[in-house]
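Shown here: the complex without one of its protein chains, the others still in place.
Every chain is named by a letter (A and B) in the order it is written, and numbering of its residues begins at 1.
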Amino acid sequence: MFWQILIDGFAISSLYALGATGFALIFGVSGVLNLSHGALMVAAVVAAWAAGNDLHAGPYAGAVLGVGIGLAASLLTYFLIVRPLQQSRKIREEEKEIFILTATLLWGIMIQQLIAYLYTDNAKTVAPIVGGVISIAGVRTPANEIFTAIVCWLVIALLWLLVNRTRAGKAVLAASMNPLGVTLLGIELSQIYIAVWAIYGLLVGIAGVLLGMFLGVSSYSVGPLTASAFSIVVLGGLGSVSGALIAAYVVGYLETITAYLISPAYRTIPALLLLVAVMYVRPRGLLGRR
Amino acid sequence: MANAAHLEVSGLTKRFGGLVAVKDMALNVEAGKILGLIGPNGSGKSTVMKLIMGIERPDSGSVRINGVDVAGWPSHKIARMGAGIVFQHSRPLHRQTVLENIKLALLPDKLTRLFADPQTDERARAIAARVGLSGVLDRRPATLPFADLRKIEIAKAIARNPQVLLIDEPFAGLTSTETAAFSDLICELRDDGRAVLLVDHNVKSVARLVDRVLAMYVGERIAEGTADEVMRNETVRRVYLGGSIETAARPESSFRDRATPFLEVNDVSVQYGKAQALQNVSIHVHAGEFVSVVGLNGAGKTTLFNAISGILPYSGDIRRGGVSLRGNTAATIARNGIVQCAEGRNLFTDMTVRENLDLGGQHLTAADSADQIGWLFDLFPILRERQKQAAGTLSGGEQQMLTIARALMMKPKLLILDEPTLGLAPVILEQISKALERLRQSTSITVLLGEQNVTFALPHADRVYVLEHARVVWEGEPAKFAAGAGAGYL
Partner (left out) sequence: MRSFSTTRVLLVALGAVVVASFLPLWVTGYILGLLTMAYYSGVFAMAWDLLFGFAGEVNFGPTFLIGTGAYTAGILDNLYQPPIWLCVAAGTLAAVAGGVVLALPALRVRGPYFGLTTLVAVLILQNFIVVDAHLTGGENGLTVPDVISISDATNYEIALWFMAVSGAILFSLARSPVGLILQASGQDAVQAGALGFNVTKHKLMAFVISAFFSGLAGALLVFYVGSASASSLVDITVGVQIIIAAVLGGRRTILGGALGAIFLVAMSEALRPIGDLSNFVVFAMALVVVLLFPSGFFGLLIRTREDG
């Protein structure tokens, strides 16, 4: 039982970590709390599923399509919703944040409704790329689960390398600290924003497709997915990606332990209670700065 | 006034992270007196006001209003104790009319006021008449001129009827007629028996109004006395105006681009909300020239620089080498050689010194970038020592040096420096001054320097412009400025 919890928890947490990292990235650089996060993920999964179901494509092709849709949806969100609001002259500066929150929430619900309409609200799983079962410490685990965890960490590591070791990545990091500073150094902020939303789209697409292969989703998953992403980011502290990573594991394990030891129906509750406690006691989050 | 109004502050200290904004501040204002709190930008005077009013909490010290220590209280309690503040920047409620804004200030802090009191209406109208707002009572702030917005602020203060009144830079952006009217109002308020604390950055502008002056610098008090005494005080003069000024100007004729100066600013105006931040300003800078733009807070230096850098919209014409800059993004202007070290420094605080510099050298090849960094470490040796430290942990002076070095990484043709000496101790100023001198001697860089510290600016200037209230009021050689115009500066 212990090993099962450890392994399952690790896989789920890694998936949460990937999604939360994307969410934190967008907030850190673009200043946007994207409440359509879950919708983008589900869109990616459904695309991958539809590829398998309607187009009879193999799991690899389906995965690629899913990630592609995630990328497209993310960029669409930026150009259609976020950027027009950020540049709008009809809204006062102080109110823009709230308008963007509301608009992304609406946008997410729209996507959710559209998916439910086109593909019904039944749960869908995507054929996994890696099949079979592996035995770890005497526990029979689907190889897919291990694959999920490995891919998540690979992507997170790549992202870390990108941001901390490449010139372009450092420009992005700098933009999250001081956008004006970046402009004064001759770097176009608009290009950085597009790059960030593109990276976000890839992260969301990959996380979505992996989730689809691991547990499956339905249009009902949109809300809980967004909720878990921002819970994790708030717990870890808005503005701290490392905080989000740690919080992802805290939440992931809390859920897994609850599901195994108490009941799957109660799995989201301890994390929510923890969030409430944190908001009462330390609204900055574990490692937050703002 | 029932009880004698009295404001007494002692030992007041406030830290923001590692920065000590106010250190051991003490002042005393009695009923029927005005104390002027003077200091340049970054001296901590606005912070002192906020601490007294409860908008910021002091780390230590006491603030006594009519004998009661209110330090650390929330601002609404301090307000109800008899303190009132007129903010530097007008902050009316935008969705309410002028009359409603004034009425608000007359309301008690009760949850149960459900019906409008006709008396409140009368009193509000009377106050509006006193400050000269009767004609615009039903208008909204967005439709009003700048001076009227300031009148609303004073009206709110009168409505609150405070015994201790704090006024932050009352005359910024006003014409001389408007300033005179405001001065009279403030005197009236003082004559009612209130204790008034007036904050400004320039002794001259408030000398006629105040009874005593207290001068601040980098968070501490450096002198106190009558306006004359403070203006003549050695420390104050050294710190605000500096000692004797040496100039080493190169004549304008010595610069080769006579016909088409490298930078031309023609008839540029900028509107900032309601205020005219820049009005028909024209300056020019030749390639290789060092030009100083001298002016106090709010004169318009930053606005001018931001317009040149493409950060602010403007009307008029700005040309680089004869070609208009209009339509270029700010980043493009920077890449093409006009680089600004803005007032806020804009360092990437969580990145190391080295990483900040590397980002400045984004557009260079790796080899070029390394060379440039080497040269800059030579110019600012302390940066080499600290290269692995996070920028946010450096001292103020080191941060300023890093800001300049990072800008120089871009190999700019024109370097714009906005108040580099802000809040820095004299020792650091020396180092930066030396670096600027080296730049002037050994490179062909063009520099546009905006400063209120005339002692720092003049030795590095080939020509001087003086900006006052959004206009250029003087242009000429630094030696002339030092001799004549400078005297009236303090």
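Quick notes
The definition used in the following text is that contacts are C-beta pairs under 8 Å (C-beta built on N, C-alpha and C of every residue); 3 or more make two chains touch, one makes a residue touch a chain.
Quick caveat, the model's predicted, so the values are computed rather than measured.
In the full complex, chain B makes contact with the omitted chain through residues 53-55, 74-76, 79-80, 84-85, 87, 91, 93-97, 100, 103-105, 107, 109-117, 120, 140, 142-143, 156, 160.
Taking the complete complex into account, residues 33, 81, 84-85, 88, 90-91, 97-99, 101-103, 105-107, 109-110, 113-114, 116-117, 223, 227, 230-231, 234, 238, 265-266, 268-269, 272-273, 275-276, 279-280, 283 of chain A touch the chain not shown.
Note that in this section only the chains that are shown with their structure count from here on.
Residues of chain B that touch chain A in their complex: 309, 311, 329-332, 334-335, 339-340, 342, 344, 346-351, 355, 358-360, 362-363, 406-407, 410.
Across the interface of their complex, chain B is touched by residues 167, 170-171, 173-174, 177-178, 180-190 of chain A.
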